[in-house]
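Reading through the structure tokens given below for one structure.
The other protein chains are all here in position, but one chain of the complex has been omitted.
And now, chain A:
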Amino acid sequence: MSMLRKATIAVVAAVCAVAAGSAFADEPTKVKIALVLTGGVESSWQSSLIAALERVKAQKPHGLEVEWTVGDPVFDDDAAEAMRIYAESGDYQIIWGHGPYSDQVAKVKDEFPDMAFAVVGSGNQPLGGNQYWIYKRVHEASYLGGMLAGGMSKSGSLGVVGTFPGDDINDEINAFFAGARQMRADIKQRVAFVESWYDPGKAAEYTNAQVATGVDGILQLTGNFEACKLNKIYCFGSKADENYFAPDNVVTSAVALWDPDINWIIDEWWNHATKGEPYQGNAEPRWFSVAEGGVALAPYHALAEKVPDELKAKVAETEKSIRDGIFKVPLDTALPVSQ
């Protein structure tokens, strides 16, 4: 090889290296997520998302600084307008609608093809493209909670006080009773829906009514454990670790961990932004299992000593079976009723 050819190759290599270096330098260093919420961050549905964002921020996926903005809860046209304002600002790369917001996303997503949109839970439609549809199924952890409830129940009667029925609520309730029946086949189930997100007074009375029927363990989906305290029964929380509200009553909770969901959306945006990969929004809702880190059973806290060791061992064994893929918790989304 002549000196000239060697020099030419060296120059070309150097130019390529510089070009590659400049491309690397252009890679995003920050991702900003605009959160459109259905409720205040004080509720377990929203607070569990914020907690997950904090964890993801600490992990720095792709070396990114993760930031987010939370506004007041908005619905309908206001939500679409909020999304448009976020998108037009140019400050955000991801808009996360933490609820049934696909109708609103449909109005803006095509105008902002480089942004990623996420919608969460039932009540959404698959739009494909740059909309991703996330589900949060906590039925596996709820099954484990049900095992505890069934194992600790003296009356053999368990209840659920819910807000509204729904595909991703029914699965949790049915799994709770299925878990309870694994421990005790003759478990009676009581189910009530308050049909309100914000009525603790009503939720308390529904709890009292179930206790009057003999229920001594309740999966409390309304976020009010006062009646559990007054009736001195064990209750079970949902979405976030709710032992904090009634440390002597809330045995455990089926905790929603949004970390894999957030990382998934950031990955999709990253691949689009840095490699030019087209967005391919999912047609079927995606959910992450216990094994994938999408849901977990909360610790027993101070109630650990009240849970029999044998029961704890059985629950831990089942959790391992779920995690290892040996045991699959049935996914039953039928409307649960008292029986």
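In the analysis below, a contact is a pair of C-beta atoms (placed from the backbone, for glycine too) under 8 Å apart; a residue touches a chain by one contact, two chains touch by 3 or more; residues count from 1.
The rule is short, and it goes like this: contacts and distances are computed from a predicted model.
With the options "Biopolymer transporter ExbD", "NADH-quinone oxidoreductase subunit K", "Simple sugar transport system permease protein" or "YdbS-like PH domain-containing protein" in hand, the undepicted chain maps to the protein name "Simple sugar transport system permease protein" (source: UniProt).
Only one of A:P28, A:G129 or A:P200 touches the chain withheld from this view, namely A:P200. If you put the hidden chain back, the residue from A:E67, A:E81, A:D103 or A:E226 that touches it is A:E226.
If you put the missing chain back, the residues of chain A touching it would be 40-43, 72, 159, 190-193, 195-202, 204-206, 208-215, 223-227, 229-230, 244-246, 337-339.
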